[in-house]
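A single protein chain has been omitted from the complex, and every remaining protein chain is retained in its original position.
Going by the order they are written in, the chains are A, B and C; count residues from 1 in each one.
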Amino acid sequence: MPDTVIATFQVRQLTILDPSGDVDLALLPKLSDDRLWEMYRFMVLTRVFDERAVSLQREGRMGTYPPVKGQEATQVGSAFALTKEDWIFPSFREMGVHLTLGFPIPQLLQYWTGDERAQRIPEQFKIFPFCVAVGSQLPQAVGAALAVRYRREPAAVAVFFGDGATSKGDFHEAMNMAGVYRLPIVFICQNNQWAISVPVKGQTASATLAQKAVGYGFEGIQVDGNDVLAVYAAVSGALEKARRGEGPAMVECLTYRMADHTTADDAGRYRSPEEVEYWRSRDPLLRMERYLESRGRWTPEAAGEVRGWATAAIDQAVREMEEIPPPEPAELFEGALAELTPRQKRQRKER
Amino acid sequence: MPDTVIATFQVRQLTILDPSGDVDLALLPKLSDDRLWEMYRFMVLTRVFDERAVSLQREGRMGTYPPVKGQEATQVGSAFALTKEDWIFPSFREMGVHLTLGFPIPQLLQYWTGDERAQRIPEQFKIFPFCVAVGSQLPQAVGAALAVRYRREPAAVAVFFGDGATSKGDFHEAMNMAGVYRLPIVFICQNNQWAISVPVKGQTASATLAQKAVGYGFEGIQVDGNDVLAVYAAVSGALEKARRGEGPAMVECLTYRMADHTTADDAGRYRSPEEVEYWRSRDPLLRMERYLESRGRWTPEAAGEVRGWATAAIDQAVREMEEIPPPEPAELFEGALAELTPRQKRQRKER
Amino acid sequence: MAQLNMVQAINQALAQEMARDDRVVIIGEDVGRDGGVFRVTEGLQDRFGPERVLDTPLSESGIMGAAIGMAACGLRPVPEIQFMGFTYSAFEQLFAHGARLRSRSRGRFGCPMVVRTPYGGGIKAPELHEESTEALFCQAPGLKVVVPSGPYNAKGLLLASLRDPDPVLFLEPTRLYRMIKEEVPEGEYLVELGRARVARPGREVTVVAWGSMLERVLKAVAGFDAEVIDMLTLNPLDMECVLGSVKKTGRAVIVHEAALTCGVGAEIAATLACDGILFLRGPVKRVAAPDVPVPLAKLIDHYLPSIQQIQAAVEDVLKY
Partner (left out) sequence: MAQLNMVQAINQALAQEMARDDRVVIIGEDVGRDGGVFRVTEGLQDRFGPERVLDTPLSESGIMGAAIGMAACGLRPVPEIQFMGFTYSAFEQLFAHGARLRSRSRGRFGCPMVVRTPYGGGIKAPELHEESTEALFCQAPGLKVVVPSGPYNAKGLLLASLRDPDPVLFLEPTRLYRMIKEEVPEGEYLVELGRARVARPGREVTVVAWGSMLERVLKAVAGFDAEVIDMLTLNPLDMECVLGSVKKTGRAVIVHEAALTCGVGAEIAATLACDGILFLRGPVKRVAAPDVPVPLAKLIDHYLPSIQQIQAAVEDVLKY
């Protein structure tokens, strides 16, 4: 058979909770109403955090900040799938993941005031300090998965990145290595449609990002990233498989960056109001509210309470953040090396 | 439809001339018997060149050399598909391509004597000087394709690389860009099963290398790389499509590195005699001989003549190569910059 | 003559050269529709079309490699790397391929490209957005490294770079982008590569600087009889100019915002120790950042050389 089809691949897409708030019961993950409500609360907390961060920047109380608005379902849904044993490698836009995991909110704000002390992750979190170099965390996450496997830990690694990151060599080298060693790692791609001003079509000719996994010998799946239940189901499933030693997976979450790339960006320069409008109608919070309303949990009052709780938490965090004393000059040398060189010691003294 | 298949991909494999010398008439490319004989002659020339290069190294008349034995069909078949207008980006093991295109044989040997003057490609060839950094030529080839397209030249770019190179970030970035801009470029992967001591299974978990193209939105096809007709057909087809502006393609040629990685390597340390034996029976020269015999062209005498011609050509080339005077010290500075800096000029004078 | 800031001067140089030479093609992330994150390429895609101003995937090594291939095949690409800290993932392509292609091909292929990238500290940006690791690239013999210090020389140096037959890394001091306005001639003029400039003549001490430090040095030396040299090109270094000045003054201070160890100041001071020691009355001084990664906004003023530090160094060398 000289001209033969030797392999066939499929890419699947998963939606459970649709924009009108209806769910597919066959696929619905087992989550109590309280858990669902928790998810909703963290989505609101993320939204409120984000709004506040943007206004703090506008008021000159914080530096440039990359809003996460629109990606709450992806981030909260993923974070709900994680255990305390799992390692997390975030990109710079994972505030929703941090918030859901209980990361101290003042510290989360602190980085964006230009204070690197915020990157000292408290010991109880297995979270890596993010790095803004897009894609650079992926091979490092693979290394963490090698360590987890080496020590036979009952854990997996979750690494977060955007659509833009899929164009980087490091994405490729990491995915490839994860495949070769069948590592316990899940690649969570937040396809928010844009990398600054470059739309996904300008990023790759691949029809989906999920299908990139085909080249690495493991599964890639696309989920509706504005559907917190689909994200939760897909990421949980992938993490469990990974923890069982059944190898890596990639989850592409189709979502949208509703705001500017950062507070220094003006997305109006490169995208249409119609597009933004379309995605506003797919706001991940909206559909969760509709669903919870249908289950009798969501009411305007309950929503108001959640907002109130979130606002109070953020208010408090902003106060605490603003009370953090500025760093001393010697802080420059913190962690430069476990033991500073003689020259560094002299330089520190001179400051 | 919440859990849906949204895309399906197939990988095809092409064989025309099988190991016993039989051809699939439906797929047979239109090639006169004289052209077929030419192909055979260049395969023999490549084999004889290679044998001689290895023995020159053993005799201490040349440095470390990377044999090409076993890959003659892939290289000669690809080269036959190229026109004088096409740009070629070789890796370090493309002697068969060079020979088929008429590259001066003494110069081809010269590099491996440790003389970089051999990398000054004569003007009539649109061939890039190879670089041993695996994979580094791929983004550069994409740049050449951008230039070809920018100037509306009726040409394509062919870039050669091995299975090992597919693990590099540069492979990924190049494939991805070629897809985004739908460039006139063909990625020719010689999957010779090994990257030094690492077998393809250790290189990637992908079942084929061809399927890596799925992630870049264009076609990847696998061909029997020991079948010069299939290689020729697949590469010609891809190049013609590229020249017509229909975008890039990847051709994976399944072949085998019959010799050591280089003369400094000992493949016996890492691969089995059975494997080597299996591939010996699939020697690309053998099956071409069988086919040409069936067409009444090949006879032991004709074969002897071809060998004689090749040997004489190589003998002559070795003589010429050995007559090349050694480089002067000032050669160090050749091309360091279009105009040397004052410091470089001083350094040159001091030598 | 118009008063332009550096962003405008660079934009003008690009536009003029693109109009003059259709081999000039800009390639990079967000350079097209968005006009670049600093708006340096603003309006160029509208004017010259998407084939001359290419928005790319997020792919620094790919951009650099593609630019090399374009240059070798007869174009004059101008790849933009969004911030100097992201040149690191394109390091192999630039350092081992672009900078060596002419040598590797023994002259058959040149690599006339201008890699533009914003560099330097003081803009309150995140990590890796304020790097100043120019010395890395000065180790590549086939690569020129150019750093303007103001709008006027930015335009002239960029035009000269765009016509240079070899690759140029063009470092744009981000802090100065909109800080200084200068008279910039509308027409074309070249500022020669490889030549330093005496930014201020003086007799008692030579102060060497480049890029964003120049402005600070000029402020710092106001009360001294100091000769200030603006290097403009870091590879090759115009050591004739520096040695000539030190021969006159007998004293040298070198100021750079890169960390001290193995910065370009090391090469300058070393050349003084090798070729100028007989002119020197006393120690050379280097005023540089400490040997730590560039900090974020809250610490940046403790990191970058300050006016006080520069003055103290000048006073120190004047003691000899």
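Throughout what follows, a residue touches a chain if its C-beta (ideal position, glycine included) is under 8 Å from a C-beta of that chain, and two chains touch if they have at least 3 such contacts.
These figures come from a predicted structure and were not determined experimentally.
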Selected from A:17, A:95, A:174 or A:254 as touching the chain missing from the view: A:174
Listed residues A:61, A:117, A:271 or A:351, member touching the removed chain: A:117
Interface with the undisplayed chain - residues on chain A: 87, 116-117, 119-121, 123, 128-129, 131, 133, 136, 138-148, 150-151, 169-170, 173-174, 176-177, 180-181, 334-338, 341-344
In chain C, positions touching the absent partner: 61, 85, 88-89, 91-92, 95-96, 100, 103-104, 127-128, 133, 135-136, 138-139, 141-142, 235-237, 258-259, 261-270, 272-275, 277-278, 280, 282-286, 291-293
In chain B, positions touching the absent partner: 63-64, 92, 111, 113-116, 131-136, 164-165, 167-170, 195-198, 202-204, 264-265, 269-270, 326-327, 329, 331-333, 336, 341, 343-344, 347-348, 351
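Following the convention adopted for this analysis, only the chains that are shown with their structure count from here on.
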Rounded Å distance between chain A and chain B, as computed from the means of their C-alpha atoms: 43
Centre-of-Cα separation between chain C and chain B, whole angstrom: 40
Two or more partner chains touched - positions in chain B: 169-170, 173, 176, 180
Sequence positions of chain C contacting 2 or more other chains: 56-57, 59, 61-62, 89
